[in-house]
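All protein chains of the complex are present and in place, except for one that has been dropped.
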Amino acid sequence: MESVLELREVSKHYPTHRAVDGVSLSIERGALYGLLGPSGCGKTTTLRLVAGFDSPTAGDILLNGSSLVSLKPYERNVNTVFQSYALFPHMTVRGNIEFGLKQRKAPVNDLDARVQRVVDLVQLTGKELRMPAELSGGEKQRVALARSLVLAPEVLLLDEPLSALDPNLRKQVRSELKALQRRTGITFVIVTHDQEEALSMCDRIAVMHQGKVEQIGSPEDIYLRPRTRFVAEFLGAMNWFKDIGVRPESTRVAKTGTVPAVVESSMFLGNCVQVRARTADGVSLVAEIPREENHFKPGDSVGLSWNPADEMRFPQEVN
Amino acid sequence: MKRHALGMYAVLIYAFLHVPLLVLAVFSFNSSKFTVWRGFSLEWYRTAFRDSALVEASINSLIIALVASLLATVAGTVCAYGLWKRSAPVLSESLYLSLVTPEIVTGISLLALFQWMFRFLRIQLGMHTVILAHVAFSLAYVVIVVMARLRTFDPSLEEAAMDLGATEWQAFRRVTLPSILPGVIAAGLLAFTVSIDDYVITSMVAGVDSETLPMVIFQMARRGVSPVVNAISTIIVVVLGGLVLVSERIQR
Partner (left out) sequence: MQRLRALFLAPARAVNLFLFIAPMAIVLAYSLLSRGIYGGVERPWTLESYGRLFDPLYGGILLRSFWISGLSTLVCLVLGFPMAMFIARSGARRNLYLNLVILPFWTSFLVRTYAWMFLLRDTGLINTFLQWTGVIHEPLPLLYNDGAVILGLVYGYLPFMVLPLYTTLEKLDKSLLEASADLGAKPWVTLTRVVIPLSAPGIRAGSILVFITCLGAYLTPDLLGGSKTVMIGNVIQNQFTSARDWPFGAAASLALMALVMVLLIVILRRDKEQLL
């Protein structure tokens, strides 16, 4: 298990708040790693610390074992794909992609070959002479990717890569990005607030909240075995029965069951039926049941139950 | 109905703004010296070009404007960039102050400076003092125009450049500067225009051998109306107006 990027107790404190607070994590070489959390949780700040646009107030960042912290952004072998892509508007696609190589004064033949290879890799062949203004959102992203990948960085950082795209494009780009990462073998670190994105793309995810890392694990780990209430609720909807949490898709509805409730609404969503019910204590619960069981009506008295294996227990937490 | 009335009103105001200049131009082609139209003639233009004092003053004005606008544009552009990266309130306020200072006050203050420099450094009034004065008062204009352009520039482009290996200076030179260039050129043209036209400040700090075009025109106008002044005025308006139009086009 080779760690290519390591953060040790990294903090970024501002006078008014702590954007990043004692974050430690270790990213394996060749992984597609995700930093997941709501806006303001510190994930973008963490990314910027790794890229070098800000410096940490405490802690260390190590790339292949050596500290990055004293290096400027242009001295680090780490590249960033910006949320807005930040393509240079006065240069062609080719000009943008060549930029980093030209800075390094790479020999011309080598440069041309490398640029062509990465252009083909992101499927922009034939569009090298276009200007950024003439490109679609997806094409712009590919230029941004190509521009960074051509430099063969140790780690590629992606800031909310899918947020600027059309919603219908996102699923497609998700799988394209994952395929690209596999093919190049470069370690990707993705920052996102969308848990579906993180779960579907990443090998490993660090869930962040208020500057701290709440949990690190595989997608399955954090979804099925969340360690804090926050992680549980951020990753998906939750039904709470005092200290016990159960996901709606694990909740069953029948005439009788563990928790008695009265049906408030029942909606056929196509792939499942979503039943909302209210307990005697006034707690509102949601159950997602197989589509064949579409026979509950508002006002019905029912019982909700679940498999104990699907329980998530959280002892009383201090906020 | 309101729209129509407003439109007609606008026409009146536009007429108010533009007709006086048009009238000047029309009568610059009048063959008669008086304000009665006698026939088309280019005589006054010929007289203007033959007036050696006028020609010399024009050349002086051009040289001064070119040098001063160049210096002001360079200094102002890098200043705007510096301020854009992080504000420097003292400098900003001072520049703003120099902008709202009445021209006559700027003029006499610079005269006082140059007088002092004469007493202690033996530096006379001349083209160089005029150029310095022009740089002084056009600097703030350049900063404003370039700042306005910088506000539309995406800072993450510079970060992207640095991310890809460019130093701060390289990022400025290869990414930021090309992007704001239209604004810089517009600022330069503005500084040029302001410099060519200045009378008040220039008249106070110019030496005997560094008369500028506005100074000559002013003296001629003081003596009374003359069609030669009409002719020169028309030329000036056309040239400067053209420059302003070019500047607008560039900023598009």
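A and B label the chains in the order they appear, each numbered from 1.
Keep in mind that, in the parts below, a residue touches a chain if its C-beta (ideal position, glycine included) is under 8 Å from a C-beta of that chain, and two chains touch if they have at least 3 such contacts.
Computed from a predicted model, the values in this text were never measured in an experiment.
Considering the intact complex, the chain excluded from display touches B.
Among the residues B:101, B:124 or B:156, only B:101 touches the chain that is left out of the figure.
Contact with the chain that does not appear here is found for just one residue of B:55, B:132 or B:181, B:132.
Residues of chain B that touch the chain left out of the display are 2-3, 6-7, 9-10, 13-14, 16-18, 20-21, 23-24, 27, 34-36, 74-76, 78-79, 81-83, 85-86, 88, 91-92, 94-105, 107-113, 115-116, 132-133, 135-136, 139-140, 143-144, 147, 168-169, 190, 193, 196-197, 199-200, 204, 214, 217-218, 221-222, 225, 229-230, 233, 236-237, 240-241, 244-245, 248.
Here is the rule we go by: only the chains that are shown with their structure count from here on.
Residues of chain B that touch chain A in their complex: 154, 156-157, 159-167, 170, 174-175, 178-179. Listed in rising order, the residues of chain A touching chain B in the complex are 51-53, 72-74, 78-80, 82, 84, 86-90, 99-100, 103-104, 147-148, 151.
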